[in-house]
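Shown below is the structure under consideration.
All protein chains but one are shown at their positions in the complex.
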Amino acid sequence: MSRILTMLVAMATIVVALAGGVATAYLVGGFVEAHGFTGASRLTNIVFLMLVFVMIIATLLTLAERKWSAFMQDRVGPNRARLGIPGLKNRSLGGIPHIITDVLKMLTKEDFIPGMANRFLFNLGPLLAFAPVFALFAVVPAGPTVTVLGQKVDMVVATPDFGILYLFAIASLAVYGTALAGWSSNNKFALLGGVRASAQMISYEVALGLSLVGLFLTFSSVQLPALVGDVANALSPATGQGQYLWSTQVFGLDIGIPAWGFIIQPLGFIGFFVASFAETKRAPFDVPEGESEIIGYFVEYSGMKFGMFMISEFVEVVVLAGVTTALFFGGHNLPIFGEALANNAFMQEHGWVYGTILGTVFWLKVLFLIWVQLVIRWTFPRFRYDQIQSLGWKILLPVGLVNVFVTAALVLWDPSLRALGVVGILEIAVFVALTLSKKENSEAGAHGDAHGHDHGHAAPAGAHADPHPSAAGAH
Amino acid sequence: MNVELVLFGAFALLTLLSAGLVILARSPINSAMALVSTFFFLAGIYVLLWAHTVAVVQVLVYAGAIMVLFLFVIMLLNLGESAHRGKPTLSRILGGASAVGLLGVLGITLSRVPAQPANLGPQAQATFGTMASIGQSIFTQWLLPFEAVSLLLLVAMVGAVVVAKSRI
Partner (left out) sequence: MADSAKPEAHAPNPDIDSYAHESELEAHLQTKSMVINMGPSHPATHGTVRLKVELDGETITKIDPEIGFLHRGFQKSCENVTWTQCLPYTDRLNYLSAMMNNFGFLNAVEKLIGLEIPERAQYIRVIGSELHRLTDHLTCVGATGLEMGGFAPFLYGMEARELIQDRVTELTGARLTTSFGRVGGINRDLPEGWIAKVHKTLTRTEELLVEMDGLLTRNRIFVDRTKDTGVITADDAIDYGWTGPALRACGVDYDIRKVRPYWVYERFDFDVPVGEHGDNYDRYLVRLEEMRQSIRILRQAMDTIPAGPIIVDDWRIALPPKPEVYGTIEGVMAHFKLVMEGIQVPPGEVYDSTEASNGELGWYLVSDGRGRPYKVHVRAPGFPVLAALPHIITGKMLPDLVPTFDTINMIGGEVEQ
């Protein structure tokens, strides 16, 4: 009971903190636009989005992951570190002091470099692993464009013309850190890890790119702000994921089914989520690490260099959640009541309040997707190296191709996206049905006969062969 | 001396520097990494030329995919530092000759480049190098060559698989 209460308090704190952060970001952005030069808000966005939000969430994630895994595994989780401040001496504070102790531990550990290692590349590895991941968030819009202090302020660092291709380009560089770390350590286990990582990440880039083509076709853009879109207001109709597939008015409030990515592009969503999960190298795709087999590409790293690999993994989680939110979960748009809120006179007057609400919505969606990733991470065992390859090339790639053709045909046939929505909802229903039917089968099969335990290899689990194990967790 | 010129100079210098390193580095992995940075700085030059799409594709395809495969092969074969240097073999002589030839061709071409940039008109300026315009021209005007090239790639891919399969 007290645990549930603690979690509720923690959630409320998180929401308030997020709202405060977003509000500050908007107000500071408006202030520098008004008193500085045009475009200055982009600079403050770098600070707020990439340093404050992503880094702080990633840092807290180191703790949240351990706490949540403990929760899943009937454990208490880290609670031993205490702050020596009067009044807080005997409180575990949800384990937050552990973050400090972890940082101190990493900073004070011996920075060991293996004797025969290539020193330059060995030192370069962690940086190359961290920097691209960190830069990824630059194109993700974390809130609507609103008017603050008479200035237009948006919540994105950059809106290049090539949009999401930036994401692919930078993400494809992340493999260098891993591969070089594995190679330069002069350790056979690390080398195996590096080789596995590069093979895996290269293969999944194909599926990653292909899975998004359907979305590009749907919204005819590759720019994230355009994909996220905006709700309809007095001046312009709804765009991107801000529009409704079907909607109606109830008491002057709009409700309906929004054209969010995962509804109109379920296949694309699953493909993207699985592929990007593989890119982050977390379980079940953690063969480059595979701590019980080959220990991992960073086996020789210690201290803060190891910490760089770790924190870049957590930053990857945050970035992946952010990108997925923007692409498939409507970004900062509310599922319902969006138009009512946008056209509210008070909101139109005080743009920063509107921005704060929607920005908080965005970060809450991000937190939800982070949570989904944690659950997947702690539920599934690890793939085998060749199974990852066959999943990528034999399942995700054809599925992505089919998705492209189906989407193109449907968008041509019905530009209002409703046909796409119907097909998407049907696909989701099929996925849910498959997942549920599998569960029943297993219960009938596994506990049937005690003696002999006749579990032929044509077990029911194989019949439907849920090709997207991670996605099964996501639904 | 505007910002663009300074950036161009920096990128050009760094490109040349890392390109030189590609040839001069003794360890293949250092060569490969130098090549990666060459691609990166080249992408910078593309950006200065308003060819954003080419720049991002450069990073995506060359630095992000092809060079990783290079690295992969180097790691797998565990190539050490080459111990044999300076011995003139047939392939080295041929390679040197073709490099000299290429330099000559480049020089001739450069001398014929007009001093003033061509005026493409305001319409072209706005959409030049954007994803949309490139997509438009690829899928309308240059559709046949584009498809032909993709067919070529497919043939190459199938060929590679067939060749490799016989060895496995």
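In this document, chain identifiers A and B correspond to the written order of the chains, with residue numbering beginning at 1 in each.
Operating definition for what follows: contacts are C-beta pairs under 8 Å (C-beta built on N, C-alpha and C of every residue); 3 or more make two chains touch, one makes a residue touch a chain.
Only a predicted model underlies this, so the values are computations on that prediction, with no experimental measurement involved.
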Inquiry  = Can you say which of A:79, A:186, A:233 or A:302 touches the chain missing from this structure?
reply    = A:186
Query = Thinking of the whole complex, not just what is shown, which of A:31, A:337 or A:380 touches the missing chain?
reply = A:380
Key: Candidate in contact with the missing chain, chosen from A:206, A:226 or A:295   = A:295
Remark   = The one of A:33, A:254, A:286 or A:300 in touch with the missing chain is A:286
Message = Using the document's contact rule, name the residues of chain A that touch the chain not shown here.
response = 69, 72-75, 186, 188-189, 191-192, 196, 283-284, 286-287, 290-295, 378-387, 438-439, 441-442, 446, 450-457, 459, 461-462, 465-466, 469
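Rule of thumb we're sticking to: only the chains that are shown with their structure count from here on.
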Note = Averaging C-alpha coordinates per chain, one finds the centres of chain A and chain B separated by a number of Å equal to 32
Residues of chain A touching chain B in the complex = 118, 121, 160-163, 165-166, 168-173, 175-176, 179-180, 182-183, 191, 194-195, 198-199, 201-202, 205, 222
Task = Could you please specify the touching residues of chain B with respect to chain A in the complex?
result = 27, 29, 33, 36, 52-53, 56-57, 59-60, 63-65, 68-69, 71-72, 74-76, 78, 129-131
